[in-house]
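Of the protein chains in this complex, all but one are displayed in their positions.
Now for chain A:
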Amino acid sequence: MAAAALRPAILRRIRLSPAPSLPLAAAASQPHALARWLARPMSSHDAHLSREEVVDRVLDVLKSHPKVDPSKVTPEAHFEKDLGLDSLDTVEVVMAIEEEFKLEIPDREADNIDSLPLAIEYVANHPMAG
């Protein structure tokens, strides 16, 4: 008996956990970095929206607001003076624009957007508008 039988007996009882290979371990320890890299915007030169598309989509957002008369919506319209909205409605409109273009507009800038020209300008100049 002794050594010769002992060796296989021992080997049968040893469990080895597979060590992750190094690159996998690195990725596993930084799953968010990997996810971020995969989700990076792959921009081409035309990543920016065309002005025409911005105008069309902003007009649509306004026309869809329950308090707005769609026939009064033009690219020059002022929310309160031309469309008869109050300041609470304007807050709603600006938030709807945020959702349309996947943006988050800081309060101090949102407070200044009170007309279609300003809304269109803001979106058209925003690098992240989508």
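In this section, a contact is a pair of C-beta atoms (placed from the backbone, for glycine too) under 8 Å apart; a residue touches a chain by one contact, two chains touch by 3 or more; residues count from 1.
The rule is short, and it goes like this: contacts and distances are computed from a predicted model.
Asker: For the complex's missing chain, which UniProt name, "Signal recognition particle receptor subunit beta", "Complex 1 LYR protein domain-containing protein", "Serine palmitoyltransferase 1" or "Exosome complex component CSL4"?
Answerer: Per the UniProt record, the undisplayed chain of the complex is "Complex 1 LYR protein domain-containing protein".
Asker: Kindly state which of the options A:76, A:92 or A:109 is in contact with the chain not pictured.
Answerer: The one listed residue touching the chain not shown is A:92.
Asker: By the contact definition given up top, give the residues of chain A that touch the hidden chain.
Answerer: 80-81, 86-88, 90-92, 95, 107, 110-111, 114
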